[in-house]
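Okay, here's the structure, questions in a sec.
As you look at this complex, bear in mind that one protein chain is not there, while each of the others sits in place.
Here is chain A:
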């Protein structure tokens, strides 16, 4: 598949060169890419899900390695893997519970030793598949009991039923899995596209009249959230901190002004001074970790501390593609990125000082320009995702809905192989 390879390489290059940035953009592109990977993946008759998973994982590893800071890419890879497992599971259970059990058992004949009791083998496969797909949950445990009991009964009826044409069945099934997966990925892409609107719908529940809101930098989620409240005829005032060194706050201020909101642009240094007059801090996030901590644009930890000092609610808006199932360790350093010093200092002006050639081995001047901040969960009052508002302490559970436990570590397999 040269065509998929080139697509993947192109995307990897973009990620590496930071041509694509921002969780939404990268998430969407990653999902689209994975969709094409899946659609072009040729699937054998056996272990189709496994093949898809391997293919997606291989691509996913490269994507994550290309820019580990774009956590959303890893999230999407995990989401797609989860989708594949889920679809496979549902197909298997449907097949098992359905009429063509014999066909299934016949399909499985090749890898399992030919047995006298195809029924049992099918049940075993289903059980095995289930156990690999999911950690045992109460529901699956409960489901398993009647299943195993019911298997002989259905199998007998299945055995009695007429066999279909095997080849047609194989094709349809493999196509069905791929089709289902692609459908589900499409849904995921749609989710990513619409998460802003879904979050923004909740704006009126959180913003009242005459509220004073502070935000830092620019985030499309925040913009739409505020605009949604504005469209509902809420009148409120927004303080926008400019968010050095990218000064995206200027952009946000411009957009808000264009939409007729009372906007005040302040410098980042004035945040502490102004926050005592602010009712709520609403910010976007780069990623939300499983412990409820937030990887956010740089400066937000300061804002969160100031908000805590003045007992101002600190609300984080995050689409579900930003939810990361990992627990952060030393996130300020490990999940961060240092950007170009030229954003802070003119190269021309300080080039002599930054030079390594001073003979001392290390330059006298360092310029630190991190891109992200880590906001610990205790500083966050509320998360608003497309599924509603959540406490930081609840995020791990919310995240468990979206991911399979097997996929949490994407790179583990890669490490021994390479």
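The criterion applied here is as follows: a residue touches a chain if its C-beta (ideal position, glycine included) is under 8 Å from a C-beta of that chain, and two chains touch if they have at least 3 such contacts; residues count from 1.
Rule of thumb we're sticking to: contacts and distances are computed from a predicted model.
One chain of this complex is left out of the view, and of "Emerin-like isoform X7", "Translation initiation factor eIF2B subunit delta", "mannose-1-phosphate guanylyltransferase" or "Autophagy-related protein 101", the protein name its UniProt record gives is "Translation initiation factor eIF2B subunit delta". The chain that is not drawn here is touched, among residues A:9, A:46, A:190 or A:269, by A:269. Check A:38, A:80, A:200 or A:244 against the missing chain and you find that the one touching it is A:244. When the missing chain is restored to the complex, the residue among A:51, A:97, A:204 or A:345 that touches it is A:345. Think of the hidden chain as still there; on chain A it touches residues 242-245, 247, 250-251, 253-254, 257, 260-274, 276-277, 298-299, 301-302, 305-306, 309, 332-333, 336, 344-346, 349-350, 353, 362, 364-370, 373.
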